[in-house]
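Of the protein chains in this complex, one is absent; all others appear in place.
In this document, chain identifiers A, B and C correspond to the written order of the chains, with residue numbering beginning at 1 in each.
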Amino acid sequence: MNTLGNDFQVSILGESHGDVVGVLVDGVPSGIPFDHTDVQPALLRRRPGQSDVTTPRDEGDVCTIDSGTKDGVTTGAPVLMLIHNEDVDSSKYHEFLTKPRPGHADLTARILFADRNDYRGGGMFSGRLTAGLVMAGSLARKYLAQRGIEVAAHVRKVADVEAPKLDTVEQIRENVEDNLVRCADPDAAERMTEAIREARDDEDSLGGIVQCIAEGLPPGLGEPLFQKVEGVVGHAMMSLPATKGVQFGQGYDATEMRGSEHNDNWTYDEAGRIETAQNDGGGVFGGITSGMPIRTEVIFKPPTSIGQPQDTIDLETGEDTSLTVEGRHDPCILPRAVPVVEATMACAIMDLFAMRRGRGHGGA
Amino acid sequence: MNTLGNDFQVSILGESHGDVVGVLVDGVPSGIPFDHTDVQPALLRRRPGQSDVTTPRDEGDVCTIDSGTKDGVTTGAPVLMLIHNEDVDSSKYHEFLTKPRPGHADLTARILFADRNDYRGGGMFSGRLTAGLVMAGSLARKYLAQRGIEVAAHVRKVADVEAPKLDTVEQIRENVEDNLVRCADPDAAERMTEAIREARDDEDSLGGIVQCIAEGLPPGLGEPLFQKVEGVVGHAMMSLPATKGVQFGQGYDATEMRGSEHNDNWTYDEAGRIETAQNDGGGVFGGITSGMPIRTEVIFKPPTSIGQPQDTIDLETGEDTSLTVEGRHDPCILPRAVPVVEATMACAIMDLFAMRRGRGHGGA
Amino acid sequence: MNTLGNDFQVSILGESHGDVVGVLVDGVPSGIPFDHTDVQPALLRRRPGQSDVTTPRDEGDVCTIDSGTKDGVTTGAPVLMLIHNEDVDSSKYHEFLTKPRPGHADLTARILFADRNDYRGGGMFSGRLTAGLVMAGSLARKYLAQRGIEVAAHVRKVADVEAPKLDTVEQIRENVEDNLVRCADPDAAERMTEAIREARDDEDSLGGIVQCIAEGLPPGLGEPLFQKVEGVVGHAMMSLPATKGVQFGQGYDATEMRGSEHNDNWTYDEAGRIETAQNDGGGVFGGITSGMPIRTEVIFKPPTSIGQPQDTIDLETGEDTSLTVEGRHDPCILPRAVPVVEATMACAIMDLFAMRRGRGHGGA
Partner (left out) sequence: MNTLGNDFQVSILGESHGDVVGVLVDGVPSGIPFDHTDVQPALLRRRPGQSDVTTPRDEGDVCTIDSGTKDGVTTGAPVLMLIHNEDVDSSKYHEFLTKPRPGHADLTARILFADRNDYRGGGMFSGRLTAGLVMAGSLARKYLAQRGIEVAAHVRKVADVEAPKLDTVEQIRENVEDNLVRCADPDAAERMTEAIREARDDEDSLGGIVQCIAEGLPPGLGEPLFQKVEGVVGHAMMSLPATKGVQFGQGYDATEMRGSEHNDNWTYDEAGRIETAQNDGGGVFGGITSGMPIRTEVIFKPPTSIGQPQDTIDLETGEDTSLTVEGRHDPCILPRAVPVVEATMACAIMDLFAMRRGRGHGGA
């Protein structure tokens, strides 16, 4: 229901304008050094108000770790992490109960929860709940890093501005934090920034693609049929708000390649280790890791919250009407999605790990 | 592990060259009229040897229903369906143990199962196991049809030949069975056929996209966080062999749209029912169905089995080598993937249904 | 792992001497009126320090509801409930790391968590974590009461003092709160109190049996094979600390009955409704509810914490040694187990309900 993962279980909780947003993580190996300083940097990258290409809303996200650690080390017990929300004005959301915003869950949430859902700030449908994923992902990344597994993401596409597909974590990290949009390619980053500012000035919004790479995985993770790497990672990514697609390796581009071109031939590297000559498959064969980097792309639609007037219905009158969503919006969610995609990838890989190694709590 | 679904559970079993391939389905409502005539037509559409654009291998797939029905009606007990494999020659697969085929699971399967996997015909990694999904999907479709829910798919893209994205099941069904590739657009179908024959003559293979639409769903299916429609359907689709991506609504194209263009505005139709003026979101808001058709696309890579010599390694000598995969291959899997994608969609929707209505066995 | 239930999921969290103990409940129907006043009375019944037959420790358990409700009504989102622990002195527990207490989890917890477990106060193995179950159970009971389903428990046996097995909730409620041990039979209650005081004065402890009845259930709950009522309820009860058995209907006594005596004959009551002439089976046939009350008994061992010196080992010296566990102990856990057993029964029934009715959030 609201839990992701089989053996590393991430349960998101809270509401955008409620008391808290947070996460309960179960299946945590004991012995991982972990305190709030491991979480805070990623929360800051996700946080609104970072730059003029994101929303100017300012949410001071400070995380507490309420269970599952002792003296800064995980004990093996479930880890609860919370952010206590600050008081915010929810009054404008009342209107959306009867005038559902286009593209938002206002109406479908009402149907699902029989009009009882907490609609303030979007409630549990708010993008704010991804903070829980970021917290869980920080824990997963700490564990994975100890095993030489690294995860990195960047913005590869905004509107029609594309950066090259990258192959390694190092390529991503080189420049990704040097620009506001978190694109690893400085030239593309500049054009993306331009495009976002233009959309913002038009009270409009832009979509795009986040590319994510996970490196250092052992071969043999994943299960043959329904816990394939692509199934597990894809399910996790498709759970993020505003995602409309996920792809692996060459993804969409594979449709225009021939088998002779797309097949990743096996070869020995200079040290005699098995690798593939290229990595078009994205590090996975038959759903099982090959040891090569996992390459994923997540497609985000343009944010639904825009400042322009939009057509909708009035449930009270039964008539068509129009609506303007006031407030400060993200003209493009991609820069803030980068840490969320990384966290989601880390949680998914952690689950694949846990499926293979079991709940051997003392493994960290 | 090898089970898909939370409340409608599809467990695939068998091996390509073993005694059987099949499926055990649990969470089946009682009272669905169902016998092997409901399964056989879909199996024939999936089956090899249908035309010169698929593999000329001929597998006479005859299904038995071994439990869970009485007098041609489901009882609520688990439904076992089996196809008994015919004897086939597995000798050529022995070579791939030490010379893993590029793009295949030969090597990753060995690692996963510590050299004990049944490698004959690809074992449980074979595309042949999708016959189990087709059987389960036939059961799901019978139930869904009673509730006015229809599912249809067609080949929308092969290599660089694209057909238009469609909006309704009816549009798909009009022409889809009139051509060998199962593309709803006759012109595109002709060019696709051409392209496939050309690739086949080159001992090569082509990828593409299957579009699938599900229509007639009630609003309110799906869960807010991790059982979103996109998560559940996406996970299922990414479990199919050779898939490299899945997308909903406008998918990839959404990256080049602005919010003002992409947002699906709410409106009343002439009968006063709520709908959206367009369906770019693919029938889902916040992960919950809106009542509009679900529109999905599944990206398939070009088949890995090609007749050309390919580079690989020899695990016995520790040297690079090359390999030619003899035999008859699908130059393009898309035409045969259509019934599999439809079945997978039906299973996923059935699961979303079961999550909402519970295991109320007498609901059919 | 640390979650109970399929569709009504109760995830316990926290540590005895950590920051919090609590529970995250998922699969909660929207629309249940619920605030902390619905929880507090049951917490007080579970709480230490109530009387001289329980431990004189005083834990001021005050519950907060941190998510999943709005204006005192459930929204359908996950409900987080926490008790913030007060500062306590954990110093004495350090000794048990190397001198494991007999009957406790000191040593097995160390093995499980590779010496990283939070051992203070027993950590997550502490009986204090049942407070989370009590909170979740309060929510379940509120929902069930709206549907006419009531749950009640009492202490039926302490040491060799037995009270009669009861048949209805009303019989239990008549006297259960009139005595310190929470036994529905006043005479037996007196003798139980006596026995407990005697054991307490001997620095010893006593076990016994809690009987629990759930009434008003519709027929048809449960699943035929592995989600039988007895499996679901039994699993839940066997998760409580200090339980050594669970039985249904006549339980142990059924072993000395003949079939002709034990079989519950079907009959019509005066209003023409179907019932059974007796209820030796405990309201369940083939694992499925019959509509008659569910009758369960839970066997508790005598508490392991006693004031007498006991033999154990010293892991540092590798020699046998002895140990005296200082502090205030429950000479008999049964009186405080009554609200925990009721809460556990309510959670299990809620899960059986959810399995049948689905996650139809607006059902309350």
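Here is the rule we go by: a contact is a pair of C-beta atoms (placed from the backbone, for glycine too) under 8 Å apart; a residue touches a chain by one contact, two chains touch by 3 or more.
Here the structure is a predicted model, which means the values were calculated and not measured.
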*Among B:52, B:66 or B:89, choose the residue that contacts the chain missing from this document, as touch is defined above.*
B:66
_Selected residue (touches chain absent from view) among C:121, C:137 or C:251_ = C:251
_Contacts of chain C with the absent chain, listed as residue ranges_ = 1-4, 12, 100, 102-105, 107-109, 111-112, 124-125, 129, 157-160, 199, 202, 204-209, 219-220, 222-228, 230-232, 234-236, 238-239, 241, 243-252, 254-268, 272, 274, 276-277, 281-282, 284-290, 299-306, 308, 310-313, 318-320
*Since one chain isn't shown, list which residues of chain B touch it in the complete complex.*
1-3, 7, 9, 11-15, 18-20, 22, 24, 26-27, 30-31, 66-68, 70, 73-78, 80, 82, 112-118, 120, 123-124, 359, 361-363
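Just so it is clear, only the chains that are shown with their structure count from here on.
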*Same vs different contact residues, chain A with chain B, by half of numbers used*: same
_Chain occupying the most central position, where position means C-alpha average_ = A
*Could you please state the distance in Å, as a whole number, between where the Cα atoms of chain A are centred and where those of chain C are centred?*
39
*Report, in whole Å, the distance between the mean C-alpha point of chain B and the mean C-alpha point of chain C.*
46
*Calculate how many whole Å lie between the centre of chain A and the centre of chain B, each centre taken as the average of the chain's C-alpha atoms.*
26
*asked:* If I count partner chains per residue in chain A, which residues reach a count of at least 2?
replied: 1-3, 12, 112, 124
